[in-house]
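Just one protein chain is left out here, and the rest sit where they should.
Naming follows writing order (A and B), and every chain is counted from residue 1.
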Amino acid sequence: MNLTLNIWRQDGPETAGRMVTYQLADVSGDMSFLEMLDVLNESLVAKGDEPIAFDSDCREGICGMCGLMISGKAHGPVRTTTCQLHMREFRDGDTISIEPWRAEAFPVIKDLVVDRSSFDRIIQSGGFISANTGSAPEAHSVPVEKRKADRAFEAAACIGCGACVAACPNASAMLFMGAKVTHLGELPQGQPERYARVVKMVAQHDHEGFGGCTNTGACADACPKEIPLDVINTLNRDLLGALRQGR
Amino acid sequence: MDPVATTTLLQGESTARRTSVFMKFLMAVTGALFVLFVLMHMYGNLKILWGTEAFDEYAEHLRTLLTPILPYSGFLWLFRAVLVLALLVHAYAAFTLWSRANGARPQRYAVKSAAKGAVRSKMMRWGGVALLAFIAFHLIQFTIVKVNFNGNFSAAQLHGSTGELVIASFQLWWVTLIYIIAMGALAMHLFHGVWSAAQTLGWTNSAGSRRLAYATAHVVAAVVALGFLVPPLAIFFRLVK
Partner (left out) sequence: MSETIPTVAGDGSIVAGLYRVGDPVEDTSAPAGPIDKKWTTRKFDAHLVNPANRRKLSVIIVGTGLAGGAAAATLGEAGYHVKSFCYQDSPRRAHSIAAQGGINAAKNYKEDGDSTYRLFYDTVKGGDYRARETNVYRLAEVSANIIDQCVAQGVPFAREYGGLLDNRSFGGVQVSRTFYARGQTGQQLLIGAYQALERQVAAGTVTAYTRHEMLELIVVDGRARGIIARDMVTGEIETHLADVVVLASGGYGNVFFLSTNAMGSNVTATWRAHRKGAYFANPCYTQIHPTCIPVSGDHQSKLTLMSESLRNDGRIWVPKRAEDCEKDPRQIPEEDRDYYLERIYPSFGNLVPRDIASRQAKNVCDEGRGVGPKVGDFRRGVYLDFTDALQRMSAEAVAEKYGNLLDMYQRITGDNPYEVPMRIYPAVHYTMGGLWVDYDLQSNLPGLFVAGEANFSDHGANRLGASALMQGLADGYFVLPNTIRDYLSHAPYPTVSPDHPEVVAARAAVQERVDTLLAINGDRTVDSFHKELGHIMWEYCGMERSEEGLRKGIELIRGLRAEFWRNVRVLGAADTLNQSLEKAGRVADFLELGELMCIDALHRRESCGGHFRAESQTDDGEAKRDDANFRYVAAWEFGGSPDGGDTGTPVLHKEDLVYDAIALKERSYK
């Protein structure tokens, strides 16, 4: 198939960017979206143009490195990661726009590559269970109710891709944070730090410049790992708990 | 609360009260109060179907509530004070979050999708502004100044009865239209707001409770909007005189 691609090009963090149009012929439906970009890049290099920078690593939908806004949708028209999106979802003659995630807390580094280190700092602020190596009790000493274990697992499936932020009209990272708060808060091991954790994480989130959540749900619709919206509810509830404790 | 791009870890103790989520709690609590109020107000308005006396009696009843513990109209004034305060808090939180959100995405997307998220947040914010304008108009019309736009009714005819004023007002097509539009805005606001408040307050922890919250939001929005619109339409079509 033949495609028209409108792609965001930006030389560096400080420079202004613009949309540039490319034509690409002979795209096969079996290609992944990123392989399509690889092919485009090969042709750009042949012409002496600098290839388009975009992030990817595992290309299996698990590392969370990839992520593009494809015609206005985070990770494109199907609910999966960009690297797992295949060109058979598009038609001959389609025009596709490709932009980076846009958020104050995700500044563009170059072209389609953004800096998501704000997510790491949210985790640094409290997204962990303090268990020094060597201090662990025997694994079977604390049974975990199956229902809670399953819910913790479901939330732990988050890959930190940032699509939730990209899709949210407020550029809020509540789904990402809610997933972590739920994962750790459902487990008995996570109880001692539960309320301190949520306050610190939300405070860091706000400090990073993410927007506030207004429960619009666009994040959960875009999430490739189908993190459910109720993790935000859990986060809210834990923050209420923290308020009650006077934190 | 200014949005800033940062590469640092927040220093010092953080408190729950200074988070964006706390803003949401404020909005949800005040919003919930509004919901209770409009439900009550709607119930009161429906009395006009039984005539202006019934309606005025109800209004009078409100003023004598809890007397003689409180002076005449005491409860009403307290209630008004709470409402005004809540409105200030609600609007303050709304505008704070709105400006946060603007700061959180300074560079917009060139191509926007029609995702429901974008539509909803717009609807809430501009809908809220519309409601604010409506409330101002509404209060001037019926409480603070009590203006009668209908030349067919003289002040004597109204003899200070709010019920008569209401009848007079909604015989005008444009007044009715304003209210129809306002109720549309209200329905939309509630449709998202009720669900949203439930989520903010932590009541939607499972797919089941989430569905229930959605359903409640639909029902509340529909009941309030339709309930409010029955009297004006009944008056406009001269079913109530």
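We take it that a residue touches a chain if its C-beta (ideal position, glycine included) is under 8 Å from a C-beta of that chain, and two chains touch if they have at least 3 such contacts.
All figures in this text were calculated on a predicted structure; none of them were measured in a lab.
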Among shown chains, those touching the left-out chain: A
Touching residue (missing chain; options A:His75, A:Arg102 or A:His183): A:His183
Sites on subunit A contacted by the missing partner chain, in the whole complex: 11-12, 28-32, 34-36, 38-39, 42, 45-46, 48-51, 53, 55-60, 62-65, 80, 84, 86, 88, 109-110, 113, 115-117, 119-120, 123-125, 127-140, 142-146, 149, 152-153, 156-157, 159-160, 183-184, 187, 189-190
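The criterion applied here is as follows: only the chains that are shown with their structure count from here on.
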Geometric centre distance via CA averages, subunit B-subunit A, whole Å: 35
Of subunit B, residues touching subunit A in the complex: 1, 3-10, 14-25, 97, 100-101, 103-118, 120-122, 124, 192, 195-196, 199-207, 209-210
In the complex, subunit A residues that touch subunit B: 6, 8, 19, 69, 71-73, 97, 99, 102-105, 107-108, 117-118, 121, 124-125, 167-172, 199-200, 202-219, 221-222, 228-230, 232-237, 239-240, 242-243, 247
